[in-house]
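Complex shown without one protein chain; remaining protein chains in place.
After this line comes chain A, so read on.
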Amino acid sequence: MSLSLQSGGSSSRVSASSFSATGTGIVAAANAAGNQVTTRPITTGTSVLGIKYRNGVMLAADTLVSYGSLAKYKNARRLLPVNSRTLIGASGEYSDLQSISDLLIANALEDRCTADSLYEEDNTNEECAKEVWSYLRAVMYQRRNKMNPLWNDVIVAGFQQNPDGSTSDTPFLGTVDKIGTAYEDDMLATGFGGYIALPLMREKYRPDMEEGEARALLEDCLRILFYRDCRALNRVQIAKVTKEGGVLVSEPYELDTFWDYKGYVSTKAGMGTDGGW
């Protein structure tokens, strides 16, 4: 081992630029500085849905990761807890999501270890959802300015924080896209879900929805997405953040589907042809 003061890396907040971007399979090109950058995602997840309800926030996503149009991984988890009270879900390049998750989890660990007290009950300085969201916004925006984006649309769910660091009663739901655009809303959807599911969610949403209603709404949306989105799957996960229970992510399960609608049954799209163009 050669003598060096380098630790081989730094645990201080990994600046976004220190992701060596391109995992295998990501199509890359050279940017002005001659570095390889992602120009097109390869292994991708589709929509993520999020909604606030009476005493929590809920996210939903299917478990498919596609390789182009090939349904390659059918049990991939895209809803990930990053600390005890914050949850993220993302569509887009799956390796970039893994990288984001690693970064956030490392930050959470650093927060715990550099806390003022050795006693867990004293430590209320864990990042709240809004802080995670804001940090992610900075990371995404910095990466896009380097012409090397992390190819994801991310939804962050959790709770607001009181000035003393304790968890407030107000749920938080925000999104950041691959160029750093960030906004909060009562209901959010990424990817194709933004076109298909979001209008349905807006129609049905009430601020005082019970957990069951919220879940039924999200499952309906996922089912409809499965019918209409060629990159979607009926194998899904639901996750929630509540003030009392923290983060809870369900195991993947399958949604029942119904294919006997007339529009689905009529052959050859009702065109009386052989089905071709």
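FYI, a contact is a pair of C-beta atoms (placed from the backbone, for glycine too) under 8 Å apart; a residue touches a chain by one contact, two chains touch by 3 or more; residues count from 1.
The working rule: contacts and distances are computed from a predicted model.
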### Task
Given the choices "Proteasome alpha-type subunits domain-containing protein", "Polynucleotide 5'-hydroxyl-kinase GRC3", "Exosome complex component RRP45" or "Trafficking protein particle complex subunit", state the protein name listed in UniProt for the chain not shown.
"Proteasome alpha-type subunits domain-containing protein"
### Query
Of the listed residues A:Leu109, A:Ala138 or A:Ala216, which contacts the missing chain in the full complex?
A:Leu109
### Query
For chain A, which residues touch the unseen chain?
1, 3, 5, 7-12, 102, 106, 109-110, 112-120
